[in-house]
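Quick notes on the structure that follows.
Every protein chain except one is present and positioned as in the full complex.
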Amino acid sequence: MILKTVSLIKYFGGLKAIDNVNFALQEGEIRSIIGPNGAGKTTLFNLLTGYLKPNSGKIFFKGEDITDLPQYLICRKGIVKSFQITSIFPKLTVFENVRLAAQMRKTTYNFWKKAEDLEDVNDRVMQILKEVKLTEEKDSLAADLSYGLSRHLEIAISLATNPKILLLDEPTAGMNPEETQNTMHLIKKLKKDLTIVLVEHDMKVVMGISDLISVLHNGQILVEGSPDEIRNNKEVQRVYLGGR
Amino acid sequence: MFKVKLNFFDEYKIILIVLVFLSCLPFFMSTSLATEILIFGLFTSGFNILLGYTGILSFGHAAYFGLGAYTAGFVLKNCFGSVWLALFGSLVVSAIMGIILGFLCIKRKGVYFAMLSAAFANMFYFLALSPFKDITGGEDGLKEIPILMLQFPFRLSLSKPLNVYYFVFVLFVISIFVIWKIIHSPFGKVLKGIRENEERMKACGYNIKNIKIVSLVLSALFSGLAGGLYTIYLDYVPLRTFQWLTSGRVVAMALLGGTDTFIGPLVGAGIFLFIENTVSIVTARWEIFVGALIVLVILFSPGGVTGIFKKKN
Partner (left out) sequence: MIFGYSINLLVMQAILGLSLGAIYVLMASGLSIIYSLLDIVNFAHGAFYMLGAYGIYFFLNYIGNFYIALLLSIVIVTIIGMITEIYLLKPLYSRGDPLHPLLLTFGLSLVFPDIIKIFFGLIGKNVNFPDQMIGAIYWKSLVIPKYQLFIILISIASISFVAILLKKTNIGMILRASTRDSLMVKLLGINVSRMWTLGFMVGTAFAALAGGMMAPLVSAIPDMGVSIILPCFVVVVVGGLGSLEGAIISGIIIGETVSFVSLFAGAYSDVVIFVIMAIVLIIRPRGLLGQIGRKG
């Protein structure tokens, strides 16, 4: 088990956004988290990456208690999120966007070398750009990318940090069917090196690539199971189609 | 206006041209104005490491300039007029203060840092004015610094203005070179990343707080060095080195020249001091000039003078 939460609780003022969540992730999985809006999906991601701290409960990564670690340390340990609303470096080139992230593992406080001369960093960047199919655009400004490609850049930046667990927050949001297909291929390709957790609303994507699905509702895990089990689950249908 | 896309080598050439121009400066204007342009050019470039590259606004850089100036003055008075020791003292003291203030002030939001930096600089002003009057000379400043003589690597009398100019020029070139290296190093790229999208950098695993503190220390180092050079140039330390207005002027110079380019701070310092020199012949009311300049630049050309020529994304 690569990631585990125990009785995780998060309040926003009086609102219990995450209500006693016990979440367990196996290495090499693709897990999707689905649920109606406001169910707490992004909040859960933010708790897992250390961006938010829980009010109570614990988070374990490979057996180690990471609950109180700052965000940047959790990232270094290998839990990385890509953003729901694309968060890239618009005024920098695509190459530089990924290079900055890739550089993290290599060096921060080097004042003397020319940044472009870090050969192994550059190699890694080219490798990642190939994986996300952004090689041709490497010298374009990030702000000039089409929406679909900028979402790929978003994933590329997260990948460059060499994560063990990649959390993708609505990676296909706003994409047309072709872009969605491309992204699905990409995620499936990534699976062999990583554990992936998705938050998604597009059921075709969810059913198409997940090993397991967790359904989140009102901050609690309603049910977990394989795509078929979830598809046929009455509770899930009620929650999604009926009222609250 | 023709826009120019600058690549690495173009920038390199422009800087060389600027440096050559600066080396001849005393032939175009009074030596004292020329020396001040170098000193404040260095001060502003150091300041811009924090503002232009890391995206942090400090309203209290007079703290480092003043500390550098007073430290140099103190060492010169009490340590056989050793110039290199004085400048070394400036660097050390400014860096230490950068570390202290960094740890105290950096962790909060940017606006707090702007206020805190102003407050701390002012604290130094009041400390120098009254409680530590015996060391600093209070309102009169630190006087009676011995006649300066450079001993190493060769004897050079620093009481002659032209000698001072070229001494400062050499140190200026070395410092600018170091700043250039830093900007283009992996660390420099990280700073730029923080300025572009701090949240993203944090999510990529960078320890933002520590990086910002290092950036502040580097900025403080060059500002302190500029202060030390100022003391050597003036042969005394005025209290105004700690003043609110000193912090304000460096902000104005950076904005005027443009915070987005490498030579922006240098250009800004040059133009600012040149105009200030001219204006103050006419009227003593040059604070209006500084303030109005800031207001106008912000309203109409936030990229400063060099921003007009730099190609927008």
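Each chain carries a letter (A and B) given by its place in the written order, and its residues are counted from 1.
Definition applied: contacts are C-beta pairs under 8 Å (C-beta built on N, C-alpha and C of every residue); 3 or more make two chains touch, one makes a residue touch a chain.
Since we're looking at a predicted model, the values are computed, not measured.
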Check: shown chains touched by the absent chain are B
Would you indicate which residue among B:Ala62, B:Cys105 or B:Val237 is in contact with the undisplayed chain? B:Cys105
Who touches the missing chain here, B:Leu87, B:Leu116 or B:Ile208? B:Leu116
Among B:Gly41, B:Gly89 or B:Gly248, single out the residue that touches the unshown chain. B:Gly248
List the residues of chain B that touch the chain left out of this view. 57, 59, 104-105, 107-112, 114-116, 118-120, 122-123, 126-127, 129-131, 244-245, 248, 251-252, 255, 285, 287-288, 290-295, 298-299, 302
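The rule is short, and it goes like this: only the chains that are shown with their structure count from here on.
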Using mean CA coordinates as chain centres, what's the gap between chain A and chain B in Å? 42
Over in the complex, which chain B residues touch chain A? Could you list them? 181-182, 184-190, 192-193, 196-197, 199-208, 211, 214, 313
Mind pulling up the chain A residues that touch chain B in the complex? 49, 51, 70-73, 75-76, 80-81, 83, 87-92, 96, 99-101, 103-115, 118, 141, 143, 157-158, 160-161
